[in-house]
Structure formats: C-alpha cells, structure tokens
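Of the protein chains in this complex, all but one are displayed in their positions.
Lettered A and B in written order, each chain numbered from 1.
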Amino acid sequence: MAGQFINLLASILLLLAFAMLSQRRIKLLVSLFMIQGLTLFTNTIVIASTTGQAHLYYSALLTLSLKVVILPWILFRMIRQLNVEWDVETLINIPSTMLAGIAIVIVSFNLALPISHLAGTITRGTIGIAMACVLLSLLMMITRSKAISQVIGFLSMENGLFFAATSTTYGMPMVVELGVALDVLVGVLILGVFFFQIREKFESLDLKHLEKKEE
Amino acid sequence: MNVQPIELIILAAVLWIVLGLVGLAAGKHVGFVRSIVFPLGAAAGLVVAASAYFSTGIETEISLLGLPDLPFHFRLDALSAFFLMILGLAVFGISSYSAGYFRNEKEHIGTICLEYHVFLAAMTFVILADDAFLFMVSWEAMALSSYFLVTTDHRIAEIRRAGFIYLLMAHLGAISLLLFFGSMGGNYSFDAMRGTHLSGMQATFAFLLALFGFGAKAGMLPLHVWLPEAHPAAPSPVSAMMSGVMLKTAVYGLIRVLFDLLHLQLWWWGVLILAIGLLTALFGAVFSAVQSDMKRLLAYSSVENIGIVFVGLGLSAIFRAYAMNSLAALALVATLYHCLNHAFFKSLLFLCTGSVLHATGERNLGKLGGLIHNMPWVAWTALIGSLAIAGLPPLNGFVSEWLLLQAFLFTPGLPHSYLNMMIPVAAAALVLTGAAAGYVMVKFYGIVFLGQPREEKLREAKSAGGWERAGLLWLSSGCILLGLFPFFVIDHLAGVTDFLLGSRLPSADWLFLAPISSERASYSPILFMIVTLFATVLVFLLVRRFYHGRVRRAMPWNCGYPVWNARMQDTSEGFGQPIRQIFDPFFRIGRELPSPFDTAPKYSAKSEDRIWLWLYLPFAGIAERLADFFGKIQQGRILVYLMYNFVTLIILLLIVQ
Partner (left out) sequence: MSAFGLFTQLMQLFLTVLIAPLLMGWVNQCRSWLQNRKGAGIDQPYRKLGKLFKKDAVIAKNASPLFRGVPYVLFGSMCLAASIVPSLATDLSFSKAADAIALAGIFALARIAISLAAMDIGTAFGGMGARREMLVGFLAEPALLMVLFTASLISQSTSLTVIVETLAHRHVEIYPSMAFAGIAFLMVLLAENARIPVDNPASHLELTMIHEAMILEYSARHLALIEWASSIKLFAYVTIGIALFAPWGIAQSADWAGMAFALPILILKLLVAGFGLALIETVLAKQRIFRAPEFMGTAFLFGVLGMLVHFLLGA
C-alpha cells in the first residue's frame, strides 16, 4: 500500500515536471514549484513512516520549511518587486518540448534500471522517475529565456536530486542535506541580487541581453 | 478432368496476355475492346480470386517455358493465394470500371489494353513465382508495363518527368532485389533458398537489400518520391491498380523473404521495419493533408497506408524473433487484412477521382465542389470509401486498425526494456496517423463532392456510366462486407499464419471478433451497425410520428451575410493550413501572399517534400557532374573514339601480359 502511494507521488512529481515544462506564466511556475515541494515533503514523510528512518522526518521538515515556505515566499516577493507578475514567456512549440521530455523519460528509466536492481529500498521503482525529473528540469532551463524561470528550473532540479537520494538510499546524511539546503538558499538570495542588477542594466530580465558583448 | 487452382490461375494470366494482344489487334474498334475485352479480363480476375480462395495446401507447377535448363517454377501456397485473392477481387472491380472509363481513348485503346493486361499478368506471375529468375522477369515486366501506362499521355512534359522518376526508382529497387537474390547463397530457386543457412551478417545484408528493393516499390520512406508523381500522372484505373494491387506485391515480397525465405530472424529487423513504417505513415498522412491535387492527395494517403502495413509487419517480425508466435499471428493478420482493405478502398477512391476527372476535366481541388448533386453514384460510393479509409466503424478500415491496436496493446513484456517502452509510443503514433486520415478524408470528400461548385462548368458534370458504376459498386460493397463480416477473412487468414508462423488466432464465432479472448477484447461490427441503424431509424420514425417532417427551402443563413458565392468556401489550401502549421518543419513551403492593394489578388501555397532537397537533389547533382565529365570525353569525332579504343587496347594488352 505504501509502495503504491509512493509510486503515485513519484508520478505526480513527474507530472509536475511536465507541467513546469509547459507552463508559460511565471507566477504559476512558482506555485508548481511549491506543489512539487509539498509532494516531496509528503513522500519523505511516507517513506520515513514506513521504514522507520527517523532522520527522514527532519529532512522532511527541512523540505517543508525551505521549499514550500521560504523559497516560494522569496520568489513571489522577488516577482512582485521586479514587477514581472504577469510575464508570459514566449515558448516555442510546447508539444515538441514535451516530446523531447518523453524521450528523456524513456532514456532515464533505462539508465536507472541497473541502479534500481542494486538498490534495496522500497522506493527503487521510482529511481527512474527521479532521474527523469532532474533531466526534465535541465531541459526546462534550456528552453527558457527569463532569468527567474531558470532559477526555478535550477531549484526543481535540486528537488529531483533530493528525490533521487531518498529513493535510492533513504536520503543523504543530515550534514550534507543541511549544507545543500543552505547552498540553495544562499544561491537564490545571490541570484535575486543579480536579477535586480540585470534589470537595472537592461530594463528586462530576458537573458538574451546577456548574449551581447560589452562594447 | 481435375483442374488445379494453380493451373486455373496461370490460365487466367495467359488469358490476360491473349486479351491484351487481341485488344492491340482490334485497336480500331473501341467499342469492341471496351465492352468485350475488358469485361472478359474482369471475369478472369474473378476466376483468379475464386481459385485462390479455394486452393488448399501447396501446389507447384513447372512450366515448359524458360531458359534452357532453367524452367519457370510456379508455386501457390497460402500466402500467395491470399495476395492473388486481393489481386483478383480488385481486378474485377477495376477492369469493369475500365470498360467504361476508356471510352474517350480513341487512339491508344489498343496499346493501353495490351499494357494493362500484361501488367495484370506480370503481377500474377510475381506472386506465383517460385524462382528468382521468373520473379525478376515478372517484376521487370510489371515495372515496364506500368511505366508505359503511367506515360499514356506522354505528350505532357510533367507526365514524362513522372514516368522517368518512376522508372528510375523501379530500377533502383530491381537492382537491389537482384543483389538480394545474389546474396542468398547463390541459389536460384526459392526452395533451395529456404534450405540455405546464412550467417547473421549475410542474412542481415540480404534482409537490408530486400527491404530496400521492396520498399522502393511499396513507397516506403524515403523511397516514396515516385509515388506522388506517378499516381496522378497515370489514368485513374491504372492508378487504382498500382496503388491497390502493385504496392501489395512489394508487401508480398517482403513477407515472403522475411517469413519464408530467410530462416533467421533478428529482433532489430522488425524494429527497423516498424520505425520506417511509422515514419512513412505519419509522413504520408501529414503530406496528404496539404495537397491540392486530388490524386496526389490519394497517392500520399497510399504512402500512409503502406506505412501502416509496414508497422504491422514490423511488429509481427519483432514478435516472431522472440518466438511469440500467437501475437506474431495477430499482427500479421492485421497487416494482411489491411492490405486487402487498402486494395478495396484505395482502388475505389482512385476510380472515383477518375470519374470526376472525366466529368469535369479537373484534378485540382480548388476547382471542384458540389458534385454530390450531379454525380450521386460516384459521390455516395466515394463516401463509403472515404469513411472506410478514415478507419471508421463499422467499415473495413476500422477492423484492421482495431486488430493492429490489439496487437500493440497486448504486448506482454518483450525481453528488452527500451523496446518495451517504445511500443506504447509507437501505438500512439499509429493512432495519430489514423486520426490524421480522418482529417484528410473530410478534406477530400468535402471539397470534391460537397459545398457549391467552385467553377461554373461543374454544374454540367455528368455522372458515371453503367460499367463505371458496376466497378464502383463492387469495390464499395467490398468495403462494407469486409467491415461487417471480418470473421470470414480472418478464418481464411488462419491458413496463412499457420503456414508462416505455425500459429493461428483462436477461432471465434461469426458474430464477435475476439482475437485473444472475449474477456480481453471483442468487437462485433454487425451488432454495432444494427444498434446504430436501429436507433437512427427509430428516432427518425419517432420524430415523424410525434412531430412532423415539414421542410422549407431557403437561402443559407450564413450568419446573415447577404452575399454568398462559391469563392467564399474554404479552399483546399485553407483546409490543410492547420496541419501545415503544426507540422511546419516537415515542409518546404513556398508561399505567395497578395498585398492589400492588389486588384487581382492571387494566393498560392506550395508545400514540398524536404526529402527531395536533402536526399535526391545532391545525388542528382553528382549524377549531373559525372555526366558533364563524360560529356567532355564524348567529342563526337570518330577519330577521337578510335583513339580511345586504341589506348584502351594497349593498356589492356599491357595488363594481360
């Protein structure tokens, strides 16, 4: 039963990754990221309660506070301050991006097969999905041109990694996890500063302005 | 006297050749050729179909003709019998139709008659051949006779060009087949080939050659280029014959090689065929949606259908390679069923375009429309054909699609994880193709037969004559019957799968089609039709009973716009526009848009194949440069030529020494 529930959560994560891939509005993107964090939190709790790994509860709490509360709050605030609340990205051809996504899912599942054979966790079936989530986030970063959505892609990639870690080995050591969390937080803050700098310079957050060399 | 079916079939083929010669001799008497020779040929087609249907087991025959020490070998087994049945059934319809169609061909009727009947005989012999020699001779005869038929109107430059491309591709394929037979261990008769054991490399080599050779004839991507050129150029009964039957001989050849001649099976062969088939199907569907010439549209739709056939074939080959014979049988049954269906509906539609062409002189969709009023016979039979080809229940196209999807759905864990996951994706692509076929057929039918006539002259269009109607009726009733009574065909196909795979589908009762078990899937076209028809009629009667049937005729409402003419209708380009937009990268689009100030605005859009640009034009460029080079050598002066001879002689002597 718990296994089925974990599978369901895993596929919801995959669903969210695809939803992010095909979402144009930046505000909704942040909400999706929040739901992703929530799913991750639920998943960690379920794993913790079925396997009795106490440290997973802490990392679940960490997930909840960082990825569901703090980071989305920072992002929303940033969006409001940068005044890009209604920004719509010009994505070219969502279906073909999704087709590429499907190919990624197939490939990553096959890549994960040997790992899942090695892993002894109850969650080993979901390793492929975790890998797919990481790669899909990377794909999302490739297809976006706005700075904020790239950051969201980066964050959701970290989510995928976290998910992969929980499903292969029931999570990383607490120290590592805390370190990563701190890194992410600081990273977002620094990037936030960058955003303001970029916008001040170019009056837009579109990264294609960075392509031009300084004269 | 006890006549074997194989003898009857050979006799019918010989009769065709004789009829062709008679037609040539009596070329002056158009009426005689039309109403005696062609109907006799049609009857011979029925004989072929009947003898093929009733044949059992394997029959062989060795003819007296042939090279010294190399007599022709004929063989009739379950597989060739099935394809001969397709041939015979289609010929009956198409020949009857031709009896009416060629009434305007006063000059060439003799030559057309000869070429046409030789074409039929050649296809028969291709299917009957049991040795490489007879096979190649008939294959070439088939290619040449059809080439001459394609270039019937050889005065038009475009048609000459189409014929040239066709001939070129046919010969590329033929060379590949020749090499294939050469690679089969140096054997000459098919019997000996069955006995040879090739190594994996050799077998793969042979398979690839065969795939190229037969694929070129079938219209497989990227060798399909001749198809949309040759089909529109040929007279309609010939297009019907080429599309409905000749493409099937290539499928026959591939099945023969894959399941019968090559004893070895590698799993990736099936995957290759499946992948090519999917690409071909999708490509054909997308391209047929943007065509503006009705016969080109149908030609691309043939490409699509061949793609579907290849998908089934590839799936069957994959299953067979993993020794899942019952599933291989299911996929093969679907494939063969689709071949039979395609022979019926595609021939039917090509014949319908022939009637339209005769009545209006137009092939361009932009100049047709509203023909359902003047040509009801053609229009209603074309409706059956269009619905069938769109894969709608309860007609025949749906049955084969249904069977194929069943084969896809019940793929129980192939021992290869990538493959396992590609299968649902392939099924999805197949379904997409099926839906695109619906789009194409609405476009085709709606623009040709519905709406208002786009040209004034269409109002005088005359419906088809008696012979034509007979042919159309035969083919369209075939579409309905094959859709309603799939049991009989599937029962008959059990012989083929027994012969090739040693496995057959579980026999079902005649009402329900249940290829695996009725728990898993069942479909009953008859019940389907009865319920729908009953509900339809009941509603009609109820409405009449409780309300009324009063009708007033008026101008169309059209949102209240007072001006209303035929040019306001959707054009064929307009209808294809969404598909063109979605699949934009597929096409090389040349578009001409009028400016707002044009007094005589003209809009044109042309969507071309990128494959021409990427694959064929470079080759053509190389060929041209080579030709230029050789052109330089060729001086045209006899002295120079003598000098070449002299130099060559000296060099040879030096080498030999």
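We take it that contacts are C-beta pairs under 8 Å (C-beta built on N, C-alpha and C of every residue); 3 or more make two chains touch, one makes a residue touch a chain.
Model, not experiment: these values are computed from the prediction.
Undergrad: Please work out which displayed chains the absent chain touches and list them by label.
TA: When the entire complex is considered, the left-out chain reaches A, B.
Undergrad: Please identify which residue in B:106, B:194, B:263 or B:520 touches the non-displayed chain.
TA: If we include the chain that is not displayed, B:520 is the one touching it.
Undergrad: With respect to the chain omitted from the figure, which of B:247, B:365 or B:392 is a touching residue?
TA: Residue touching the chain left out of view: B:392.
Undergrad: Based on the whole complex, identify which of B:39, B:222 or B:438 touches the chain you can't see.
TA: B:438
Undergrad: Check the options A:105, A:134, A:148 or A:181 and report the residue that touches the missing chain.
TA: Candidates A:105, A:134, A:148 or A:181; residue touching the omitted chain: A:105.
Undergrad: Please output the residues of chain A touching the missing chain, sorted low to high.
TA: On the chain A side, contact with the omitted chain comes from 4-5, 7-8, 10-12, 14-15, 18, 22, 93-95, 98-99, 101-102, 105-106, 109, 125-126, 128-129.
Undergrad: I need the residue numbers on chain B that touch the omitted chain, in ascending order.
TA: 369-370, 372-373, 383, 387, 390-393, 398, 401-402, 405-406, 409-410, 420-421, 424-425, 427-428, 431-432, 434-436, 438-439, 441-443, 445-447, 450-452, 512, 518-524, 527-528, 531-537, 539-540, 543, 546-548, 550-559, 561, 564, 566, 568-570, 574-575, 577-579, 581-582
Just so we're on the same page, only the chains that are shown with their structure count from here on.
Undergrad: Would you pull the chain B residues touching chain A in the complex into a rising list?
TA: For chain B paired with chain A, touching residues are 417-418, 421-422, 425.
Undergrad: Which of the residues in chain A come into contact with chain B in the complex?
TA: Those residues of chain A that touch chain B are 102, 106, 109-110, 113.
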